[in-house]
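So that we are looking at the same thing, I have put the structure below in structure tokens.
Only one protein chain is missing from this complex, and each of the others stays in its spot.
Take a look at subunit A:
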Amino acid sequence: MKASANNEQEKPITLTGAFDKPTYKQILTKLFQGLAIPLCIFVLWEILSSMGWLNLYLVPPPSQIWDRLLTVAGNGLLLKHIGASLYRVVCGFSLALCLALPLGFLLGLLPGVRGFLSPTLSFFQQIPAIAWIPMFILWLGIDEASKIAIIVYSAFFPIFLNTLHGIASTDSKLKEVAYTYGLSRWGLMSRVYFPSAAPSVFIGMRLGLSYCWRSLVAAELLGASKGIGYLIQEGREMAQPDLMLVGVLVIGLIGLSLDFVFRRLEKKFLPWQAKVDTKEVPKWQIS
């Protein structure tokens, strides 16, 4: 709450608690804006291929990729691989949440402990999860455990650091207000610290999810018998660039959908944030 007194006049005033819902037209416009560039690329790509300007083996045309997609989707292979990948992400991400949230809260609330843990954690933060893959395979075997460990590792830091930051940056002026009403320690946490940290926690979860999705595919490329990463690897071994591209596109699409779901959840649970969200920061700026 900064001095909002200066913009007395500029602020639009609505009487309902909810910020205005987007109209159909707004949704369609947004959809069109988002799809315009990919559509142009696909059309151009297809035209260039049909004119023989592109090497069909190195860059298979969109229509061929689409055919391949329909085949693997039709025989259930794609679903099996997506299922395997998503299962790993769900397990790993939940585990990461269980570790990162409490630790983030704790260190946010106890600056004294922070001094002991921060340097060590910063050290580990600098190591990309992918660098651990061989060691994790050595320790945990080539099966699920090592892949889930990699996901936990990559999701942990963004969630943990953003939670920590959210708690530690709780406005001391609001804490003071709570203090004048004589809130208990638990009341202060549940009614001031947690809600104040929630937007930051959400950012951490979104980043964590996208990080773990990326490193999962890397883990699957190195050694797996199913999963999207394996699908790409299979495309390579069978010299099917269209299959590799199917895998790549599916990775992007699923990542996009997961992020979309999280953003909807954020809107639902943090309705008061809607105003902030309209000034949407492009995601590549946050990460």
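Convention: a contact is a pair of C-beta atoms (placed from the backbone, for glycine too) under 8 Å apart; a residue touches a chain by one contact, two chains touch by 3 or more; residues count from 1.
The rule we apply is simple: contacts and distances are computed from a predicted model.
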| item | value |
| --- | --- |
| From "Endonuclease", "NADH-quinone oxidoreductase subunit H", "Hydrogenase expression/formation protein HypE" or "Sulfonate transport system ATP-binding protein", the hidden chain's UniProt protein name | "Sulfonate transport system ATP-binding protein" |
| Identified contact with the non-displayed chain, of A:94, A:125 or A:196 | A:196 |
| Among A:59, A:142 or A:174, residue touching the chain not depicted | A:174 |
| Positions on subunit A where the hidden chain makes contact | 1-8, 11, 13-17, 19, 173-174, 176-182, 191-192, 195-196, 198, 270-272, 275 |
